[in-house]
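Every protein chain but one is kept in place in this view of the complex.
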Amino acid sequence: RCISNTIDETKSGVDAFYLIYAASLVFFMQAGFAMVCAGSVRLKNLQNTMLKNLLDACGAALGFYTVGYAFAWGSSYPGIKVDNDELTFAGLSNFFLSDLDQKAFWLFQFSFAATSATIVAGALAERSQMLAYLLYSTALTAFVYPIVVHSIWTPNGFLSSFSANPLLGIGVIDYAGSLVVHVTGGQTALIAAHVLGARKGRFHEIDGRRIAKDFPGHSIALKMLGVFILWFGWYGFNAGSVYYITVKSNAVLAQNAVVNTTLSAAAGCISALLAKAWLSERQTGEATFSLTDALWGCLSGLVSVTGGCAIIDSWASIVIGLISGLIYLWGSNLLVKMQVDDAVDAIPIHLCSGVWGALSVGLFAVPEYVQLIHPGVTAAGWFYKINDGRLLACQVIGILFVLGWVTVLMLPFFGLLHYLGWLRADSLDEIVGLDISYHGANVLTNYNQGNINIADDNG
Amino acid sequence: RCISNTIDETKSGVDAFYLIYAASLVFFMQAGFAMVCAGSVRLKNLQNTMLKNLLDACGAALGFYTVGYAFAWGSSYPGIKVDNDELTFAGLSNFFLSDLDQKAFWLFQFSFAATSATIVAGALAERSQMLAYLLYSTALTAFVYPIVVHSIWTPNGFLSSFSANPLLGIGVIDYAGSLVVHVTGGQTALIAAHVLGARKGRFHEIDGRRIAKDFPGHSIALKMLGVFILWFGWYGFNAGSVYYITVKSNAVLAQNAVVNTTLSAAAGCISALLAKAWLSERQTGEATFSLTDALWGCLSGLVSVTGGCAIIDSWASIVIGLISGLIYLWGSNLLVKMQVDDAVDAIPIHLCSGVWGALSVGLFAVPEYVQLIHPGVTAAGWFYKINDGRLLACQVIGILFVLGWVTVLMLPFFGLLHYLGWLRADSLDEIVGLDISYHGANVLTNYNQGNINIADDNG
Partner (left out) sequence: RCISNTIDETKSGVDAFYLIYAASLVFFMQAGFAMVCAGSVRLKNLQNTMLKNLLDACGAALGFYTVGYAFAWGSSYPGIKVDNDELTFAGLSNFFLSDLDQKAFWLFQFSFAATSATIVAGALAERSQMLAYLLYSTALTAFVYPIVVHSIWTPNGFLSSFSANPLLGIGVIDYAGSLVVHVTGGQTALIAAHVLGARKGRFHEIDGRRIAKDFPGHSIALKMLGVFILWFGWYGFNAGSVYYITVKSNAVLAQNAVVNTTLSAAAGCISALLAKAWLSERQTGEATFSLTDALWGCLSGLVSVTGGCAIIDSWASIVIGLISGLIYLWGSNLLVKMQVDDAVDAIPIHLCSGVWGALSVGLFAVPEYVQLIHPGVTAAGWFYKINDGRLLACQVIGILFVLGWVTVLMLPFFGLLHYLGWLRADSLDEIVGLDISYHGANVLTNYNQGNINIADDNG
């Protein structure tokens, strides 16, 4: 009896520790997103962009504390058996963190919600108003995103593999959230960037030819730092998604997840880098090795492996990564053709690679691993069971649901903001830079080096 | 028997792991402080400021190894029962880490001491001598800070809630150190900045009107990065302060701590940002959203919730954070009126919000949580027991003790340094910048971009 108590205490301590650890790392990804955005914008909009990054973390904390968590996870603790097959649209308990035992689980889920929100920041950078951003990030983290979570990850969700009667007997499988987190954020970014319009001067016509002008970000070093911070944080994201590490099968899954995360990131980096070099060689006769493309390829690999990392083989994670690097390049190119302006390529990275990640689960999920995470669900990637396309079908349905749900809510939302004139910054403000317009800054105070006038500093 | 051994091994492994993890994160806060300081100073003093940040970490390691830990925790392991009610002024064992079993506990405590020391770096930036800084940081980490720790956190401390006969039956409750760490560092910063005087040109008079000239730091991106690193590290700071995670009550407390840490940081950020925008709108007719104020508000929220995060309700952490954002703005304003110059607003953030954090425990401590951490102590925040102000009284006494102790030692100390001419950098050195004067640097070598002369690089 006494021993049994000690074990229980140790177990619960370890599980709390594990969630705190994983949540801390995922939270730290906010710094990564902030540095990626900071490095990608022009100096004149630096403060504005980073303030949005900061505010969506803070807004997500308050939004997810009040109602977001309740809508997503109310009465649906992970690991709890489902007694009936009741499907609900949203959870309706644990508002304001009430009656929540495992509070570290809230922190972990909050950090996911904040990730989903911050994905949009870069796509809207350099031309949107502060207020619009605040309204959108609250709406996303308090309602839009929680419903997606509830539907796919909780035992009461209508698409969930954890429910008693899952869709097609399987349900949608999205281990750490290629679909739930990245497609939700990425699709919001697409809608918002489309409604908002491009930055002034980004697309123009000369003699009938459409020209897309690049606006190189002001610091490549900050981009690099941001990507490494994100990669580091992703270990918390993908390992933490087993929730409890003191279950043997979860320890297997978590270890598989971190290895595959690494391999897919590496593969995505290399494929985007080399494909772009090959393309540039064909177009200009000289191969250019672009660090930015390598970095964004890395992120694409991370996004796309998030959905399946724990339940696929390592070779598959490399395949997924290699393809995601190409998908990113394709998506980025497509956006330019569609004249949608995305300062940090958030849409190709999170939306396109996220969709690919969700699909890839339907292709490569290993039956044995799926059993470990969804006991009783006999599902396999198409690659393993060529005559059973049910999982792949579930994944497609899941993708359509998320795209549809986000579009149905967010398109009118951003349309309304645009109609009210709350979305787009004033034209002159945009030209001088939002830092001067809204943040009382002088461009040179962001980095006032260069031509320093010492006398002037000492008035 | 054998099983019991295995459990013990697992438990001790987990506890060692937990402390190593938490200490690593707290140590990483040094990077956060360094980036906050680096971003806040002018380019001409960048090396000097960061060297101080580095040296106080290294000095704290040696100071805390030799005598600091012994004075603070000698013979007072946390979790050990107190046999008698003997109160001591300082611990007197474990010098040079001798006879210390749980060495990770040293690392955790060292990282706290280093935090306390580095708080001062920013306040003295851009005008103090190297030697003075070395002397002060050794004195603080080897003696001043350890005595505060001993008095408030160990079973033999005269203000401690862990002692056999605590003050008013309760003692001072300062969970992770709003008072012990931040007020100690912040009050030292206030005294030092007062004795040292303002940077040249910061305050001057024109036509009888006092003008405070802002010296904008050279990189807002580094400030942002620093704050996110600090927030990340704070999860180690506030979760780690339960020391042992394999105790059920501690797992509850640690989880509560990280959630409340998040909420208070978010609330502090938003309240400082909006209050400043409102003020600027009243003063100039146009609302300015200041990223720096949002960031410092965030830090204020973190500082103020540190004292009570594990033992308060979540709504209270939001209240504490909201108020701390206002306190920071008020304190920052007051300093300018008093013509005390603080390059990073360390004093409003750590001293003012630290005092508020210590007080807030007396207002919002939940009796049930207090029982978990101080078994046998029946204490409650004033909010919960309106006719029992004992805890609040203890907190006030604790605050007065720390302010008094630091002042009594540090005021003569800095006064002496000033009298000897060791404190303030030479006037000309300050004008050209300390990097050229002391560190053999050319300003442009810190960031020699801008007008790069390629030919010159290749001599």
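Should a chain be cited, it is by its letter among A and B, assigned in written order, with residues numbered from 1 in that chain.
Here is the rule we go by: contacts are C-beta pairs under 8 Å (C-beta built on N, C-alpha and C of every residue); 3 or more make two chains touch, one makes a residue touch a chain.
If you're wondering where the values come from, they're calculated on a predicted model, not measured in any experiment.
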Contact partner of the left-out chain, one of B:87, B:130 or B:411: B:130
Residue, one of A:54, A:265 or A:423, that touches the chain absent here: A:265
Residue ranges of chain B at the interface with the undisplayed chain: 3, 6-10, 12-14, 16-17, 19-21, 23-24, 27-28, 30-31, 34-35, 38, 46-47, 50-51, 53-55, 57-59, 61-62, 65, 96-97, 102-104, 106-107, 110, 130, 219, 222, 225, 438-442, 445-452, 454, 457-459
Missing-partner contacts on chain A, residue numbers: 3-4, 7, 10-11, 14, 17-18, 21, 25, 42-44, 200-201, 204, 213, 215-221, 224-225, 227-229, 231-232, 235-236, 239, 244-248, 250-251, 254-256, 258-259, 262-263, 265-267, 269-270, 273, 280, 288-291, 294-295, 298, 314-315, 318, 431-433, 443-444, 446-447, 449-451
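The criterion applied here is as follows: only the chains that are shown with their structure count from here on.
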Chain A-chain B separation of Cα centroids, rounded to whole Å: 33
